[in-house]
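My questions will all concern the structure given below.
The other protein chains are all here in position, but one chain of the complex has been omitted.
The block that comes next holds chain A.
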């Protein structure tokens, strides 16, 4: 099976492949495969119908956006990437959505499924929808007690049968999948501090999975499908809520949980200090504040039930149960020699205090030997597991780098609650954002991170009140959409992919986060202006611009309050969030016109620059080229300082001024090392690089006057050059789509570039013309190619790059990273298997101080030999 046009493959497992044949010309790029014997209607949807919540996991295919541009086609030819690369990968790109409904509002859930045609395979599968609607064989995998209870209702309302999957199977399958596939899935939670734990999926087993539902199941997991329930306890979530209901007048679990936040258990629990007159029983290591007997004070007091505060009762209960679960779990871990204990289940709900108590118990009893960990998707284990039970969908083979998690905006959100179903429609989204502000809700309130098509939120009924009441954690542990991009790969040239951390700046330092918060907020008005202008400045664009500003501000505010809200936060994530948020409000390329203008202006002076360069001797030229890259890197719309500069002069003036200021030594200056590698010393000519990957940054002068001339120099020396650019726009960064035109324009003035571009297939039209003429020109040149990097951010996480970049990297022996985003904010500390050159001008005072102990406009030229 190959290609994108098999609409039923991938997530649609169990295809009957018998008599499959390729329809039409098999030479075609994506031949349609006919599956005449495939009859069953297999759904993209799986459910976990619990007592209080229904969890949905569903898959939607990526809309086929891939414009069939000439660049891609030729790149694939050049790099030998065929669609066959995905041959063994039956999963198509798409998104895994997570949605919750209250079980009591089952009808909303049914409406949701029905409106999205999820039971028919989703609205995107028009291909077979029409014929399938008559099909009564549709089966949905489901788990949880409700799978039995509501089977008839599903049959009646949706005409689908529920295929019941074993709960524990699903739980384990879900946990295994999430732990392997999502980078920051597991975290520890001690004393209110959350820390993500990176788990090597080769070293995941065995572990203990503690699922806290009404009761508690303790499961030893030894591998995929290999597990055993080794223990459990009947004192679980049901006990908390059951006893809590009897003892307080709470009407919901969440209300009870929220009460506990203001409680003081000392009024009810008998502490060691109560028995020992305020003293510790230090001989056996019990401090005065240790609970000696839960509810023990309720014995001797003259007080009756109504004399106790419900808050205190709730807290006392919560501590008793959490602590007990932690203890029993630890004892079981000990018994089997397991170091890792993962806690999941509805009882936890991302509730900070619960997690703290359990962690404390495990830590206390194990004397720090064992670690309690929690899962971000804890509520979805069962549903994901049910989804996995479709089997043969190939998800098993998924690797972390195939998945990108996103947190777009847009569900109706008032009074601290999400009122689903979420908004998929842009207009609704905007008007909701407007209402959000009209209602006078402060902008800093936690905002729904629910993406279109899912709530993404920790659930519709998550208690989202913040701060003083329930710690923001409860709502903050958001679950985003998992974008499944099977073509993403780990950059093969990373020296140590396991140790690789893209972010240079650690945002868990709150001061650092605060600083970037201020920077991004300050930059926002200008960005909105640009964005609105890029869409013609219409009223509609203005509305969207406003909505974007609010949404992004709210995101920022949210992150200020709870930095780990969406997983581990790095600067790269923060910058990407902004781009994602722009796209969410359909600003596809806010800097389009600016980029165009600057490209034109720069291309106009390129011939002069090339002429100038060609008159220099080799050594001067190399220095001038590197200077040029650094100088041209000043054109960065992501930098406040540079935006201010733009108001003072033309591009060329700034460029020349900038270049004149290039006084060596630079703050980080490995130029001599690099020069020696390039030109050799004492008359010895070094062998040229075979292939260089140039990670480019901004449009305009940066690419045209900086990187292209450097590329040209490399080409001249017989080095193949691959320009690596963004797949999607981010600020004024040049994209892979734009590059061929820029190169073509530059090639008009330069033979070296022209021949290389032709050889690299970038000038397809010209080539075709030539072939028609019968004179193919001089094709002996090494090629100049362009590949996309797979991302749409000003930074780059090299754990997730496009397959074409990964393929291009295979023969590369030099990596050049240019610009702040890719060489400083990220990858400054990255080590590569091949030689690496990191070039950037630091256009931020703080970063300059922090990273290189320098000043704004200082330059970095870091050359690292292969490791």
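Keep in mind that, in the parts below, a contact is a pair of C-beta atoms (placed from the backbone, for glycine too) under 8 Å apart; a residue touches a chain by one contact, two chains touch by 3 or more; residues count from 1.
Criterion: contacts and distances are computed from a predicted model.
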Quiz prompt | Record-based protein name (UniProt) of the chain missing from this complex, from "GPI-anchor transamidase component GPAA1", "Ragulator complex protein LAMTOR2", "pantothenate kinase" or "Origin recognition complex subunit 4" | solution = "pantothenate kinase"
Quiz item: Per the definition of touch given earlier, which of A:60, A:176, A:324 or A:827 contacts the omitted chain?
Solution: A:324
Quiz item: Out of A:247, A:383, A:564 or A:739, which touches the unshown chain?
Solution: A:247
Quiz item: Of the residues A:46, A:162, A:208 or A:272, which one touches the chain left out of the display?
Solution: A:272
Practice problem: Kindly state which of the options A:143, A:332 or A:844 is in contact with the chain not pictured. | Solution: A:332
Quiz item: Which residue numbers on chain A touch the omitted chain?
Solution: 51, 145, 148, 166, 168, 213-215, 217, 229, 231, 233-239, 241-243, 245-247, 268-270, 272, 274-279, 281, 283-284, 290-301, 304-305, 308, 313, 320, 323-324, 327-328, 331-332, 334-335, 365
